[in-house]
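As you look at this complex, bear in mind that one protein chain is not there, while each of the others sits in place.
And now, chain A:
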Amino acid sequence: MATATDQLVGYGLVGFSLVLFAYYTIWIIILPFIESDHVIHKYFLPREYSVIIPVVAGLLLLLFVGAFIAIVAWKNRKPTKKSA
């Protein structure tokens, strides 16, 4: 069974993804149709960041995944045998 911690983390992830999706949808899809002097624009960064932040985050993620795989592979390397 999923323990209480598992459920907390799991539903936390679900909630985080929903919030992120809602915020990003408002930012990308809805905001261009609202006049630029509306107060809601105060709560969002300038538009170019809507692409820069995900791209940088994705590159960082790839970097960490690559570094993790490299470290694991390096730690598990077997002493190379000389082939006769």
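Keep this in mind: contacts are C-beta pairs under 8 Å (C-beta built on N, C-alpha and C of every residue); 3 or more make two chains touch, one makes a residue touch a chain; residues count from 1.
The working rule: contacts and distances are computed from a predicted model.
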Undisplayed chain, where the name is taken from the UniProt record, one of "Large ribosomal subunit protein mL38", "Dolichol-phosphate mannosyltransferase subunit 3", "AP-1 complex subunit gamma" or "dolichyl-diphosphooligosaccharide--protein glycotransferase": "Dolichol-phosphate mannosyltransferase subunit 3"
Touch residues of chain A, complete complex, unshown partner: 1-2, 6-7, 9-14, 16-18, 20-21, 24-25, 28-29, 31-33, 47, 50-51, 54-55, 58
